[in-house]
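Provided herewith is a single structure, encoded as structure tokens, for subsequent inquiry.
Our next item is chain A:
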Amino acid sequence: AISLALVAGCSSNPGSANKGDGAGGGASGVLNVGMPQGATVKNNSNPLLPTSAAAVLGYRYMIYEPLAMVNLVKPTEPAKPWLASKFEWADNYRTLTLTARDGVTFSDGKPMTAEDIAYSFQLMKDNKALNTAALPIESVTASGKDVTVKFGTSQFVRQAVVLSTLVLPKHLWSAIADPATDTVENPVGTGPYTLKSFTPQTVTLTTRNGYWQDAPKIKELRYTTYSGNDAITSALTSGALEWTYAFIPDAKKLYTAKDPEHNKLWFPANLSADGLWINTTNKPFDNPALRRAMSLVINRQDIFNQASAGYFKPAVESITGLPTPIGDAFISPEYQGKKSEGDVASAKKLLTDAGFTYNGDTLQDPTGKPVTLTMTDPAGWGDYQTTLTIISDNLKQIGIKATPEKADQDAWFTAIANGNFQAAMHWSNGGATPYDMYQNIMDGAGLQPVGSPATNNYGRFDNKEATQALADYANAADESARKAALATLQRIFVEQMPMIPTSAGNYGAEYSTKNWTGWPDDSNPYAPIQPTQVNALDVVLHLKPAH
Partner candidate 1 sequence: MTITNHTPATAPSVPDGVVLEADGLTKHFPVPKRGRALLSRTPSVVHAVDDVTLTLRRGRVTALVGESGSGKSTVARLLAQLYPRTGGDIRLHGASTAVRGGRAFRRYARKVQMIFQDPFGSLNPVHTVRYHLSRALKVHGRAGSGKDGLEAALQELLGRVHLTPADNYLDKYPHELSGGQRQRVAIARALAADPDALLADEPVSMLDVSIRLGILNLLRDLKERLDLAILYITHDIASARYFADETMVMYAGRMVEGGDSETVTQAPAHPYTRLLISSAPDPDHIGTADREPGTGGAGDGEEEDGGEPPSLIVPPAGCRFNPRCPMAMERCRVELPPRIEIGDAPGHWAACWLYDEETAK
Partner candidate 2 sequence: MKYLLQRLGFYLFTAWAAITINFFIPRLTPGDPVTALMAQYQGQLDPQAVQSLTVLFGLDKHQSLWEQYLSYLGQLAHGDLGISFKSFPAPVSEVIGTTLPWTVGLVGVTTVLAFGLGTLAGVLAGWRRGSWADALLPVSTFFASIPYFWLALIAIAFLTGSGSFLPSSGGYEPGLVPHFDPEFIGSAINHSLLPSLTILVSSVAGWIMSMRNMMVTVTAEDYITVAHAKGLSGRRVMLSYAARNALLPSVSGFGMALGLVVGGTFLVEVVFSYPGIGLELVQAIGVKDYPLMQGIFLVITLSVLAANLLADLAYLALDPRTRREG
Partner candidate 3 sequence: MSRPVLEIKGLDVDYGYGPGAVRAIHDVNLTLGRGEVLGLAGESGSGKSTLAYGLTRLLPPPGVITGGEVLYHPRDGGPAVDILGLDEAGLRAFRWAETSIVFQGAMNSLNPVHKISTQLTDVIKAHEPDSTQAQRLVRARELLRLVGIAADRLESYPHQLSGGMRQRVMIAMALALEPQVVIMDEPTTALDVVMQRQILRQLVRLREELGFSVLFITHDLSLLVEFSDRIAIMYGGRIVEQAPSGAIYRDSLHPYSDGLLHSFPALHGPRRELTGIPGSPPDLRAMPAGCAFAPRCPKAFDRCATEVPRLGPPDGHPDRSVACWLHPTAS
């Protein structure tokens, strides 16, 4: 969904291109990156703090680098070694052994060693506040060029997270009194860029000497904050902005059509699903037949075209909720190619078979009460609000009165966590495997009663088999056990429909090929294109001047 409710501003073509200090784009080797997050006040390049400017704007990945690069657009592809020239999992993904790459130096000239890698893990272990991924690190040891990290649980489903750990210079960081609160104003990392200047509105990075790989072609990266999607849209169309991630309603007309040759967007799906989450403790929505019937009539193409402007969130076709084609490899054979659409008649039949009745056009549950549903989403999330309107319209066909409502964002979050909702459009977690998504939707392990906050399974879906299958998948010793567990999960999902998937999460971005080419796209999906993903560095390293 597009957050940033409180924004306005609307313009087509602000004439002011980024004149700035004469840098119009590629000519002088500049790439303009933008984020719709609003100004970041503090010059802080601490990569571990989600609130630092470096994290919010995404430039942390241009300065600090991960151990390995995982391409989540092709989750089955093996990770590309990066700062670790080699890595090996053992002990059922509980032990990771890494080898530090030779010849890597920090931007202050000091070489990167295994000590630095170990320190980076140790830092997370010692500082709960910095362990944003909650990695259950048990011990970290470095010997020679190798580092061994031991985890408390199997990290199979978290491989990508672990490997994305950024390597920090121990010689500098160990001198910081409190790495959580002290600001890092002059970041030193192994990446190809260093911080050139910081203003709340714009952060400029510039290339450094001695990068361990081929130096990037782009001399300067300029990260600008915009206070909203509209501002971004106008900057994009004017050429002041070349790479960003924002939702543009009617992007074809407002963006691509303005310069079809260069104004591009690519929004590949990731392994997560947006959909209508349903509080499964709420009668009669505890009845899987009802949920499945609803799924049958929801028009995912309308949602894709009208709410997602035909690009933002790819429609989920597969009945398993897994986006395709990215999830094709995970879909069990019985559901390959099966789509979730149906017609009104079959949905009605499903309902009447399950004991529902019709009173005129109104659907009644088996006890004779009319079926009504309140669907809530934060007011500012225009695409979800539009989606709810469409769903409401769709459900009318089978006699359900579903009312869309707006909520305050915070209140809504609390309500979702506490299970105080009937239905809501919400996303699911995503990751390198379908585990994250299914776990988010169906895991009974952390099941909370309505009223206590939950971090998973907001719909309070209570299914022992699913819980077991999730645990099996995460801890399975081999591939076949995993496959079996995944098949079970898919079956339960399809039969019970604990959440009705509508669209997929994305790793997309809008970009311009006017000055720079070599962007990933469908024909060459070498990385997620989003500028705040760790792979952004990979993208930048791929870019070449257009002329």
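Rule of thumb we're sticking to: a contact is a pair of C-beta atoms (placed from the backbone, for glycine too) under 8 Å apart; a residue touches a chain by one contact, two chains touch by 3 or more; residues count from 1.
Quick note on selection: all candidates are chains of the complex that A comes from, given by their letters.
It should be emphasised that the depicted structure is a prediction, and the values quoted were computed from it without experimental measurement.
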Every option in 1, 2 or 3 belongs to the complex, but the one touching chain A is number 2
Touching candidate 2 in the complex, chain A uses residues 1, 3, 5-16, 18-21, 23, 32, 37-42, 44, 49-52, 128-134, 161, 180-183, 197, 199-202, 204, 222, 224, 226-228, 230-231, 234-235, 238, 240, 272, 378, 408-411, 413-415, 417, 427, 429-430, 440, 455, 505, 532
